[in-house]
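One chain of protein is taken out of this complex; the other chains stay put.
Chain IDs A, B and C follow the sequence of writing; residue 1 opens each chain.
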Amino acid sequence: MNYLEQVTYMKPEMLLLAQVVLLILLDLFSGKTIKKQFDNIACGLFIVCSVISALPANTGEAFGGMFTTTSMTQIVKVILNLGTILVFLQARVWANNEQTKHKRSEIYILTLSTLMGMNLMISAGHFLLFYLGLELASLPLTTLIAYNKYEETSIEAGAKFVLIAAFSSGMMLFGISLFYGAVGAEGLYFDSMSKLLSATPLQLLALVFFLSGLAFKISLVPFHLWTADVYQGAPTNVSAYLSVISKGAAVFALMFLTLKLFGNIFEYWQYIVAALIVLTITVGNLFAMRQTNVKRFLGFSSISQAGYIMLGMMGIGTGDPMGMTSVVFYLLVYLVSNIGIFAVVSVIENNSNKLTISDYNGLYKTNPYLSIAMMLFLFSLGGIPPFAGFFSKFFVFMSAANDGWYVLDFIALINTVISLYYYLLIVKAMFINENENPIAAIKTDGASKIGLAVCLAGTLALGVFSGVYTGLSQFAY
Amino acid sequence: MNIPMSFYIILSLIMFFCGVYGFITRKNLIAMLMSLELILNAVNINFAVFNRFLFPGQMEGMFFTIFIIGVAAAETALAIAIIINVFRSVDKIEADELKKMKY
Amino acid sequence: MDTNLLIALIILLIPAFNFLLLGLCGVKMSHKTAGVIGTTGLGIVTILSYVSAFNYFLGYGKVDGVYKALSGSFQWLSFSDTLHIDLGLYLDPISVMMLVVISTVSFMVHLYSNGYMHGERGFQRYYAFLSLFTFSMLGLVVATNIFQMYIFWELVGVSSYLLIGFYYTKASAVLAAKKAFIVTRFADLGMLLGILVLSFYTDTFDFDTLNSTGFQESLKSVGATFMGASVFTWATALIFIGGAGKSAMLPLHIWLPDAMEGPTPVSALIHAATMVVAGVFLVARLFPFYFNMTPEVLTGIAYIGALTSLYAAVVACAQTDIKRVLAFSTISQIAYMMVALGVSKLGGHDGLGYMASMFHLFTHAFFKACLFLCAGAVIHTIGSNEMDKMGSLRKYMPITHITFLIACLAIAGIPPFSGFFSKDEILVAAFEEDKVLFFCQWFVAGLTAFYMFRLYYGIFWGENKNYGEHTPHEAPLNMTLPLIILAALTCFTGFLPFSELVTSDGKAFEIHTEWIVAIPSVLVGVIGIAVATLMYKNKSTVPDKITSSIKGFYVAAKNRFYFDEVYMFVTKKIIFKAICGPIAWFDRHIIDGFMDFQAWWSNALSFRIRGFQSGSMQTYIGVFITSILVISAIIIAYVLI
Partner (left out) sequence: MNFLYLFVIVPLLMMACVAVSKDATTIKRIMAVGSGIQLVLSFVLLAWFVDLRSSGVEDAMLFRSDLVWYPDLDIQMSLGVDGISVLMIVLSAIIVFTGSMTSWAMQDKVKEYFLWFLMLSIGVFGFFITVDLFAMFMFYEIALIPMYLLIGVWGTGKKEYSAMKLTLMLMGGSAFLLLGILGIYFFSGAETMNLLEIAKHGVEKSAQNWLFPVTFLGFGVLGALFPFHTWSPDGHASAPTAVSMLHAGVLMKLGGYGCLRVAIFLMPEGAEAYTTLFLVLTGISVLYGALGAIAQTDLKYINAYSSVSHCGMVLFGILMINKTAMTGAAMQMLSHGLMTALFFCLIGGIYGRTHTREISQMGGLARIMPFMAVCWVIAAMANLGLPGLSGFVSEMNIFVGSFQHPDTFHRVITIIACCSIVVTAVYQLRVVGKIHFGEVVNEHHKELTDATWYERVSAVTLILFIAAIGCLPFIPMDIIDDSLFNMFPAFAN
């Protein structure tokens, strides 16, 4: 066996590991000049490594099936990398603010560590690796959430996250242990287990416990309750990371797990998933309607978006590549739109420290470009053509309909109306509402501008130009 | 004397639900953390027992247990660090203090 | 294209062109130019009409002793292979006759208006509307099919609306115009439905086809009925409703008295001579169909006509507004024509009623126009419609006086004026068919004579009134000339050999005076005049005594038997208040409220469930673990069961 070749399957993870190590070393040992340029170095390094890891590579199984890659796993990793770059771009102002400037290197190191955890989760072929990936993805996140330790909300969010995450991983482990008892005869490899799965009550019990852990990460109702609090409390850019990358990774992990492990008992839990989707979309919408804090609002909005993502998952059971493509595409679109929104929120927060929706009143008068960008992102999330969100929504609906989930589609569609309502509330605040003293004109920093531009380009182009979707669908299975 | 597997499982279940109960009812953050350890240890017992009784030919359960213990330690360390931060900011480590953000 | 059709086409196009010219460029023209353009146009139309009539009646129209129709059309709107609206020209005795009537009266009115409307604001607009009306009315009578008729039917309705509301700053005029339009529109709905029903079962709109005997035979096999009556009964009755609306039959007459708010020449043209007889014309046009397919409807028409004529005559006796008296007299006279049609049969001498009806239409047009124009001259000089303000005008307005008298005699049925001949034929027809109708109409004839002479004496006799600063004077030439012409026509048209020209089957027949009818009819006219002379020629207390003795009846008659009030109640109180208002409320509060309710309950629900997001970590965990357990229970139950 050629172990070296197997290691190349792990190219993205290896690169991330190398980056983390390198950055730690730099942080520890470099001189002042390098420290000053730390942001640029970290970003540059990450971009370079992302490009390298995006290059086509061999796919296959490594370490006896513990680690598996396919083209699709590589693609989703690239997507996550892209999202992380965008988050980095918008995070620079925050990273360099007076109170946290001295420890800004940690942001990059921790973020990259979580990213590595996520990558492992996605590629895992064994429960142990999956568990480790999950923990690696959530533990550093805790510190990022509680990063603004001078702020009570940040600490509260951190405490909530760490305890609930630990609890949920406890539940998940309990589920894994039951799985082990039920079908562990040939070890905890997904391959071997999936052959033994037969939907006995014990296995299903294990399944529910196990999936609750992932549902927690995706923030499906009723495992979502931490989401809004944490999003609100965490630093804005971390919220962005949580809402897109962390959630996306969990979705991808679930997707691959479904395919690798739970596919043949899908029929037993699909109704539960359908019920959770309905709950998720509806509850997310109902809560989002009445929010006043933008970040909290986005938290609930992202809960409801998670429901739509899961809608695409409903089509995975059919074996039609449409299901997987639509999920990945949805996430990609959601990624650019949501990160875009967070970028705008973060720019505004950094400059004016204002975070309630009513503060946004009359924003268009003073900051036309930011408001327009924000509006386009919101429209994209709301599923308005010709922005990408329309297409991605259409495709997940199509994917669910492909499997005959028309009623589910219908409920979700009605919910899009509610979601449009609250997205329009923000648009209304920015464009229609009058304000005595609106947020003053803001000069957006260059990095955020680049990030916003990329997000905008993605939002505008992803749907209209079908290449991305078509490309994805070639690798979907 | 051979103790049947179900005894171990019952024990682990009791531990698990004690942990859950404790997690929900304890107001002190440290106590909650301890409850969490109970849950994780229940899982550990499960793994060890299943491995020992059902699949004696392999070591997967045992390894898993070791990893869980390791990760749990890291988790606890992090949690405690954050709890210290909580204590710094509100002078208490009651869970009820952490209710600023709601609705 | 046939020359005769071409002439007819030109007759139609001139007013249409005038309308566009005056309507679009009128603002830029002087009053005089507009008047000249309008009048000249109509003059040409009149000449052409006469040429057309001459050609038709004395020339090509008569083939083998029968008047045949000449028609030409093109397909304008195709509904289906068989159903299509054609626009065309249909020349037969009645339509040619109508061309003459319309163009003559219209020309007179155009001429007259030069004086009457002199200096009015919107003079050009007035002429434009007159042209529009003339065009529409001409189009109506030459329609080849019922749908074309309906089109022009609507157009005359609109021109009537515009002309009644000519003084648009006057609230009463606007209301009257609206009322006229809506009441006739309501009737038109009946007509439209009738057309729809008819076309559904006959698959044609064409008059020629509908009236042909063979086609009617083929329809007899259609046995469809609706609520006990044959569908054709429904169809023709509904179509008649349309006619009744335009011709102001009971109970759809309420608009006509109010329509007198329009300028008087307009009343003369539209609401006396031409448009209001459209209903009669419609029934006459479809007469063979009515007679062969649904004779019961014809009987109904006769009775409605009789009732209307009686009603209108009684009411006319109690009115003081001279134009309203004339309006009710018009209603009454049109009802006469309806009665005549109702009692008529088809073919030869049996078709006497048909002929009489058309004859009366013809004569009535001239003398009633004359009456209206005279009334206009009077109003023009007095400045009021009320009889109280008038009296002994014969000294000031000799020409008006004489012409008015001639027309009055004509309408009273005194020989040798035209009214006598036509009315006499109607009475004969009624006498032969139905004695009840005859006595009714005979009585009405007396009443007619009475109220017309009441009017005559009220205006031209009686004591001198104080006219204020300016004494009344005779109208200028361009107003008196039409009066003279129309009076002359009134004198002579009675002698036209109508039974040879306009008959139900196109064949000429002989008429001979029925003395048993003629003598009583003249007698009752004379009695009416005599009574009126006694009561009104000089001031006397007799009328007051009579009115006070039948006070309740008199008040009711003066108030037109409260028809308007009933309508007002139905529209204002029931339709507006009890239907539209509630609908609007229902829409805003129930339907829209339901939509708002969706938003409301979403919001309320959102408020209700916020307790889950309590901020307490332990609640979250509680929900977390409970959900796991519940889901597990469900999923395991699902597997086990």
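Just so we're on the same page, contacts are C-beta pairs under 8 Å (C-beta built on N, C-alpha and C of every residue); 3 or more make two chains touch, one makes a residue touch a chain.
This structure is a prediction, so every number in the text was calculated from the model and none was measured.
Asks: Looking at the whole complex, which visible chains does the left-out chain touch?
Replies: The chain that is not shown touches these displayed chains: A, C.
Asks: Considering the whole complex, which of C:36, C:174 or C:526 touches the chain not shown?
Replies: Answering carefully, the residue with contact to the hidden chain is C:174.
Asks: Thinking of the whole complex, not just what is shown, which of A:87, A:107, A:384 or A:439 touches the missing chain?
Replies: A:384
Asks: Just one of C:25, C:189 or C:307 touches the chain that is missing; which is it?
Replies: Here the residue in touch with the unshown chain is C:189.
Asks: I need the residue numbers on subunit A that touch the omitted chain, in ascending order.
Replies: Residues touching the hidden chain, for subunit A, are 321-322, 325, 379, 384-386, 390, 394-395, 397-398, 401-402, 406, 409-410, 413-414, 416-417, 420-421, 424, 427-428, 431-432, 466, 469-470, 473.
Asks: Which residues does subunit C use to touch the chain missing from this display?
Replies: 75-80, 83, 85, 147, 150-152, 154-155, 158, 161, 165, 168-171, 174-175, 177-178, 181-182, 185-186, 188-189, 192-193, 196-197, 199-200, 575-576, 579-581, 583-585, 587, 591-592, 594-596, 599
Here is the rule we use: only the chains that are shown with their structure count from here on.
Asks: Answer with line, ring, star, complete or other to describe the graph linking chains that touch.
Replies: Topology of touching chains reads as complete, every chain touching all others.
Asks: Count the C-beta contact pairs for B-C and for A-C, then tell me which is higher.
Replies: Counting C-beta pairs in contact for B-C and A-C gives the edge to A-C.
Asks: Suppose chain centres are the mean of their C-alpha atoms. Which chain sits farthest from subunit A?
Replies: Most remote chain from subunit A, centroid-wise, comes out as C.
Asks: What's the distance between the Cα centroids of subunit A and subunit B, rounded to whole Å?
Replies: Between these chains, centre-to-centre, one finds 27 Å.
Asks: Two-or-more-chain contact residues of subunit A, please, as numbers and ranges.
Replies: Within subunit A, residues 159-160, 163, 167, 171, 228-229, 290 contact more than one other chain.
Asks: Which subunit B residues touch at least two other chains?
Replies: Expected reply: 23, 98, 100-103.
Asks: Tell me, which parts of subunit A touch subunit B in their complex?
Replies: Interface residues on the subunit A side: 127-128, 131-132, 135, 139, 142-143, 146, 149, 152-153, 155-160, 162-163, 166-167, 169-171, 173-174, 176-178, 180-181, 184-185, 187-188, 228-229, 232-233, 290, 296.
Asks: In the complex of these two chains, what residues of subunit B are touching subunit A?
Replies: Residue list for subunit B touching subunit A: 16, 19, 23, 29, 32-33, 36, 39-40, 42-43, 46-47, 50-51, 54-55, 58, 60-61, 63-64, 67-68, 71, 74-75, 78-79, 81-83, 85-86, 88-90, 98, 100-103.
Asks: Quick check on the complex: what are the subunit C residues that touch subunit B?
Replies: Listed in rising order, the residues are 610, 613-618, 621-622, 625.
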